[in-house]
Structure formats: C-alpha cells, structure tokens
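The complex is shown incomplete by one protein chain, all other protein chains being positioned as in the whole.
Our next item is chain A:
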Amino acid sequence: MNERFFREALSDWMKGGGPEPDIVISSRVRIARNIRSHPFPLLATNQQAREVQDLVRQVVAADGQQQLGEYEFLSLDQLSDLQKRVLVEKHLISPALANESRGGAVILSANEAVSIMVNEEDHLRIQCLKPGFQLKETWELANRIDDWFESRLEYAYDEKKGYLTSCPTNVGTGIRASVMMHLPALVITQQMNRILNAITQVGLAVRGIYGEGSEATGNLFQVSNQITLGQTEEEIIDNLHNVTRQLMEHERAARHKLMQESRVRLLDRISRSYGILCHAAVIDSKEAAQRLSDVRLGVDLGLIQTVSPQMLNELTVVTQPGFLQMASGEKLTPEDRDIRRAEMIRQRLNPAR
C-alpha cells in the first residue's frame, strides 16, 4: 500500500496552483453510476456488494494503468479508522464511505487527482479534482473515465430518466460539479447571506468544505449544482462556471473596497492573525481555520510576502484531527490536539526558529 496517501497532506494535484488560485482553491466533478444487474448499496447483501467490488476490480485490473496511470485499489476493510479519516480530510473519500459502506473500496490515481469510490451511496462515484478554476477540464477528465467504465460495465440507464442513482437528487446526469472558493471579503463585508440566497435560486447550492451538513470554516465555501435532471452536463458545468466567475468578481471588488476604505484595519486584522499563528501555544480548529483564512487573504493582497499559498493549503489539511493524530503516532485528547496543532503551525510558519 502506498503510504504517501496517508502521510502527505498535499496531493500532487494541489501543488500546481491552477488558474485564479487566489479565490478558487480547487474544482471537482463527481459522477454517480450504478451497475444494472445489482441492487444499490443501500439494499445489497454483503455478497452482492462484494460482487460489485469484484466487477469494478476486474475492469481496473484490465486497463486501469492505461486510463489512470499509476493507481492503487484500496479495499476499505484493509484500512485503519485513522487512515480512513485522513482520506476524508484530504477529500479523497466521503465520510459515508469511511463509516457506513459494505464492500467499500477506493481507487486512487498516484497523483490523487482521480478517486473512484466503490459501494458508497452508488456503486461507482467517479471523482476528479484539479487545482484552481478548471471546471471544464475536470469534467472532461471525469467524462473520459466514465466512458471507459461504460464500455465495460452495463450501467443502470433509462431513456427518459437517464442514469439511475440511489438518491433521487442525483438522477439524470448523476453529476455533481463543485468549486471550493475562499471568500473572506464577502464575509467581512456581510454580503454572503444575500449571495447565498441568490445562488440557491439558480439551482446551485453552497456548503462547507466537507460537503453536506458541514460548516463553512475559514471562509471556505463549496459551490455546486443541485439539479441533475433536465439539463445537459455541459449546461450544468457552464452554469456553475458562470456563477463562479461572478462570485469571483464580487469577491475581488469587495477586496478592493476593503483595501481602499479600511486598509489599516484590514492590515491589523491580518497581522494579528499571522502573529497568533506564529506564536500560539494552544489553538482549536475553528480559530486556526479563521486565522489561516486571514493570512491567506493577506498573502493574496500582497500584505504578507513570507508565506506561500501552498503552505496554507497544506496547513488547512494537516491541522485536521486525523492528520494531527497520524503525525504524532499516538491517540490525542482534544486538548493535546490543540497543542499539537499550534506546534505544527508554528513550525511551518517560522521554519528558522
């Protein structure tokens, strides 16, 4: 098993930056598919879930190398709880696959840009990730992988309803496209609520970064399509693309306004956060996320020169509970975690000390 998946916080694809990296952290497309002959994972027996895993394993064994490059097929039952948690924190698998799946597995490409979940809510969840604002490119990659599976597996498909999924919210295209955005200036200028309302009216949704039900910590928002039936894949991607562009413009305008009208206050806020991160001895995850968001804004506005955006991406992941535990090699109480978190942040932000 490739230990790198669990040891390193930043996937290779995260290191590139990508277009518009000051606002859009990453682009993701997920495609939900099912095999016609088998009941959905909700009702499948252990035996049936096993068969689905074997079918997928056969396809991948035949020409996975050609399609995905180097890859690893990980059955969830060969992973420890901590390893699963780390994969969740890196967005490579969902909490549902980690906690509740039977016959669950994940296929990871070596650079972690492709992660294919088996027996999550649907038999197959093909997920592709790219850094920055690259929705169209991400869709093309996911679509190609879908074509490959489709040429080897009999999908559940209906002429009128399209791809049949376990949940009625995914039927049709089975596509969930999303962008993870850092929108601190819209939050500071209190425009977020108004914007969230507008977004839901055009069939999109906004969530915290760990998906459904999670809170938006550190001003990171995940914007995704809600509608999967009655629109083509291209329309869905275009729609999200255009709204993301608009959000980016609003965020840039708000940043500009803040710099013009309250530069000193902004500088004070950012510098204080930077100071706290450099020197704190104990910090909880919520405060860390908020302070890291301030520093990220400072970096993007050129107010802080000594920190790289990559470092911030890495810190966002390594300060999560699973990662802290993994790095320390022992079980940590919440208090221990807050101490370890502060230590890790200090080490990375002041490498010279």
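The rule is short, and it goes like this: a contact is a pair of C-beta atoms (placed from the backbone, for glycine too) under 8 Å apart; a residue touches a chain by one contact, two chains touch by 3 or more; residues count from 1.
Following the convention adopted for this analysis, contacts and distances are computed from a predicted model.
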Hidden subunit of the complex - UniProt protein name among "Fe-S cluster assembly protein SufD", "Cell division protein FtsW", "UvrB/UvrC motif-containing protein" or "Carbohydrate ABC transporter permease": "UvrB/UvrC motif-containing protein"
Hidden partner chain, touching residue among A:Asp147, A:Glu249 or A:Asp268: A:Asp147
Residue among A:Val59, A:Leu82, A:Val171 or A:Ala327 that touches the chain left out of view: A:Val171
Sole contact to the chain not displayed, among A:Ala96, A:Met192, A:Cys278 or A:Ile339: A:Ala96
Touch with the omitted chain, as defined above, among A:Thr228, A:Thr244 or A:Ser293: A:Thr228
Chain not shown, touching residues in chain A: 34, 36, 38-40, 42-43, 94-96, 99-100, 102, 121, 143, 146-147, 150-151, 154-169, 171-173, 175, 203, 210, 212-215, 227-233, 236
